[in-house]
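All protein chains but one are shown in place.
Let's turn to subunit A:
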Amino acid sequence: MNMNTAEVLSLESVLVQREGNIASDMDGEKVMLNVQNGKYYNLGEVGGEIWEALASPVSIGQIAGIIQEMFEVPEELARQDVFEFVQSLLNEDLVAIVSGP
């Protein structure tokens, strides 16, 4: 399903959370449990915000915009962080691509 998605992600790619994950706040960081595989994840602070943004379908560009504003970081850095983080969510099968590229 998510074979080699690295190349196809773009600012226009729209993604959404997969179901079956429970997230909670732990001292300012977002922690998550995947109920199916029983794995625990620490998404961290920025990752937690990205995860929240993915509650409904949203494009990488939109998420990067949110992160850029929220953490007051340069556009390029926000985009790079979001690309990398979303990629790791994809690798763990925690999010799904709704439409691409």
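FYI, a residue touches a chain if its C-beta (ideal position, glycine included) is under 8 Å from a C-beta of that chain, and two chains touch if they have at least 3 such contacts; residues count from 1.
Just so we're on the same page, contacts and distances are computed from a predicted model.
Asks: Select, from "Lactate utilization protein B/C", "Formate dehydrogenase", "2Fe-2S ferredoxin" or "Aldolase", the UniProt-recorded name of the complex's unshown chain.
Replies: "Aldolase"
Asks: Out of A:Val8, A:Val35 or A:Leu77, which residue would touch the omitted chain in the full complex?
Replies: A:Val35
Asks: Mind pulling the subunit A residues that touch the left-out chain?
Replies: Residues 22, 24-27, 31, 33, 35, 38, 40-42 of subunit A touch the chain that is not shown.
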